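Worksheet: one structure, shown below.
With one protein chain held back, the other chains of the complex are shown just where they sit.
Then we have chain A:
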Amino acid sequence: MSIKYHPKHELLSAFVAGELPASLSIAVSAHNELCDECRKKCEALAESQAIEFMKEDSFNEFELDDFESINDEFDEMFAAITTEPSRPEPLAKPCVNIDYKGQSLKLPRALTSVTMSNWQKLGKLRRAKLELAEGKVHSNLLEIEAGGTVPTHTHKGYELTLLLAGSFSDEHDTYHAGDFIWLNQHNTHTPVTAEGCLCFTVADDAQTFTQGISKLLNPIGRFIY
């Protein structure tokens, strides 16, 4: 199944420049792990950003009479680096696996070092919070069991859903693994999943439940985002 929903160009560019918060950087990185197209775009962006970086007139931040002391500083640093004894480089950590539908599922590499809360369950929903400490930006792994749904809601800020496994549908479309779904306060949706799914979600504010009884279900909003 090919991926239909991708991060916008501006988001990819900010990602490559390291300007996004960790939560969104993880989301783009995890999307790229599944999407050759965006990964290649990011490689090209890094290439052009590096060229721009080399063009920068880097000394405009310094006073000219600092020049000498800066050179001394550089000499010292050079000596420190080249005389440092060699030490073993830490190995890249293996990816984290989680239990999904009774099987072991490998999480995106970007999540390898992130601290996660324990899984909490509410009906057909199960979620683990990512402890990224980014204020009002909240990130979660969210699993919805087969036949599960999230009540109709809209968002005060944005809500990003990256589908990692399974599929879900809402009023607009059906989504599959790798789809990167960005919604803002103008979008209302009611996701349902027939086969169950696992998502990585990032939201910058609690969403508002908009329909009848689900207004009462606002605790679910706090639960999943």
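Definition applied: contacts are C-beta pairs under 8 Å (C-beta built on N, C-alpha and C of every residue); 3 or more make two chains touch, one makes a residue touch a chain; residues count from 1.
Please note the rule applied: contacts and distances are computed from a predicted model.
The listed options are "Nitrate ABC transporter permease", "RNA polymerase sigma factor", "Penicillin-binding protein activator LpoB" or "MaoC family dehydratase", and the UniProt record of the chain not shown names that protein "RNA polymerase sigma factor". Note that of A:Ile3, A:Cys35, A:Leu111 or A:Leu163, the residue touching the chain absent from this view is A:Leu111. Of the listed positions A:Gln49, A:Thr154, A:Ser169 or A:Gln185, the one in contact with the omitted chain in the full complex is A:Gln49. The chain not displayed touches chain A at residues 16-18, 22, 25-26, 29, 43, 46-47, 49-51, 53-54, 56-61, 70, 73-74, 77-78, 80-82, 84, 86-95, 109-115, 132-134.
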